[in-house]
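Please see the structure below; I have some questions.
All protein chains but one are shown at their positions in the complex.
== subunit A ==
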């Protein structure tokens, strides 16, 4: 790979990242389509199915996307290499747990060689930590029970207005609903922190 084409690719990457950070859905779609063949080929080569490839790739794109939206992505290589590194890592992990083989060896493409120093490792650890937090939250919400769960989910997750929720749950006015919401929050707090801290 010569320097000119690398520079050009990096410039295109920078443009793409900017567009995605700005919330351009078409840019994300383009990125998604661009690198899918690479990852799907990699997973299929390493005894995965089409569905495995999809799961791994979506997870990888998610990590990338969240970093971009946060603005905390420090890219020292091309997006292609970064995504390859992330997906490779993810697939290796799944393969190890799935097959219980310690000596899983992956067939790598030479083209994406320098995947070891892409910063993907730390980003993935961060993403895992976040995943754990979300999993705990999801569990806490499940244990919360109705109507607290749908009230909180409606407000925070689905971003519905207080008025809509009042009507939906049959509260007499918005203030009752709000009071109820705060009470629910205190219960959620206990559930969430109890299991999150202990884990």
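The rule we apply is simple: a contact is a pair of C-beta atoms (placed from the backbone, for glycine too) under 8 Å apart; a residue touches a chain by one contact, two chains touch by 3 or more; residues count from 1.
Definition applied: contacts and distances are computed from a predicted model.
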Out of "Na+/galactose cotransporter", "Trypsin-like serine protease", "Ring-1,2-phenylacetyl-CoA epoxidase subunit PaaD" or "Fe-S oxidoreductase", the chain not pictured bears the UniProt name "Trypsin-like serine protease"
The listed residue (A:29, A:96, A:142 or A:161) that touches the chain absent from the view is A:29
The listed residue (A:54, A:93 or A:169) that touches the chain absent from the view is A:54
Interface residues of subunit A toward the undisplayed chain are 12, 15-16, 19, 24-30, 32-38, 44-45, 47-50, 54, 57-58, 61-62, 65-66, 130, 133-134, 137-138, 152, 156-159, 178-179, 182-183, 185-186, 188-189, 192-193
